[in-house]
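Here's the structure we're looking at; comments come further down.
Excluded from the complex is one protein chain; the other protein chains are retained at their positions.
Take a look at chain A:
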Amino acid sequence: MMRYLMSRLWQSLVLLLLVSMIGFAVLNLAPGGPLSQYALTPGMTQEALDRIARQMGLDRPLPIQYLDWLWHLLQGDWGRSYRDSQPVLGIIGGHLFATLLLMGTSTALSIAIGTWIGIKGATKRYSIFDYTATVGAMVALSIPTFWFGLVAIYVFALKLKWLPAGNMYTIGDGSIGDYAIHLIMPSVVLALVNVAVWSRYMRTATLDVINQDFVRTARAKGLSQRRVLMKHVIGNALLPMITLAGLQLPTILGGALVTETVFTWPGMGRLFLDSLGYNDYPVIMGLLMFSAILVLIGNLCADLLVAFVDPRIRLG
């Protein structure tokens, strides 16, 4: 286990290094580089720009700048927002809870529904249910999340008036029930794509397990279909799903960005778009790096969890 843990940690560190290089490259793509916001200040002269560049260390060779940037990054110094001079990491931390709440609820929802659809499709293969689920999943993957959000707002908030059209809570209320009501629509909208992905993979995984010898043995010893499924099939079919959950993280994060925009949800995605509007490069870069690191950590956790549950990986 220790050896697996170390090798997996090492891989993640290498990836983190590559991710930081890509991030740094993107940062330097900005026209005029990180200096661009100063260039817009009225009355700015070339000499003043050069002086700022020297102060910020931008006259040094790129590899040195990169190492310096990485060093600060690792120490938790992610720069300060151009908008309000607050430290970037603090701003991101302030928006983290809302995003994690949305992503967590939505993922739990999509796993529950997707698992059910996948197992039902696999056990009743080629039935009308299976066929509908297959086609439905492909259509669900094709619907733009933001558009689904708009349609949901139109139907459930504007016409039926069952649910609020946006925000995380009502100002002056903020009880758990109030949060829950606001959470329903965005988490269902965000879940749509993931239900589709999850049910497809779950169907394949269940079919793989159902055809194995130990399932035939379980059936042969007279267990009911339900017991075979509950005791022998679902657990094994869910194993590869842990890895999938890790791999789906970038998609869920990206989906959260769009969902948060449509539902004015005060999370990281909303922050990202607001920062884009203000050309707030430190926050944009911070969020880009933060989301990639979140994904790396998520994948690492998923792999370690699989190794913890499945001795074949741990010992093999």
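FYI, a contact is a pair of C-beta atoms (placed from the backbone, for glycine too) under 8 Å apart; a residue touches a chain by one contact, two chains touch by 3 or more; residues count from 1.
Throughout what follows, contacts and distances are computed from a predicted model.
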Chain not displayed: protein name in its UniProt record ("Cytochrome c-type biogenesis protein CcmE", "Acyl-CoA dehydrogenase", "Outer membrane lipoprotein carrier protein LolA" or "Peptide ABC transporter permease"): "Peptide ABC transporter permease"
Contact partner of the left-out chain, one of A:73, A:92, A:109 or A:295: A:295
Touch with the omitted chain, as defined above, among A:2, A:139, A:176 or A:220: A:139
Full-complex contact with the absent chain, from A:1, A:14, A:44 or A:67: A:14
Residues in chain A touching the chain absent from view: 14-15, 18-19, 21-22, 26, 29-31, 135, 137-139, 141-147, 150-151, 153-154, 158, 197, 200-201, 250-251, 253-254, 257-258, 261-262, 272-273, 276, 279, 284-285, 287-288, 291-292, 295-296, 299
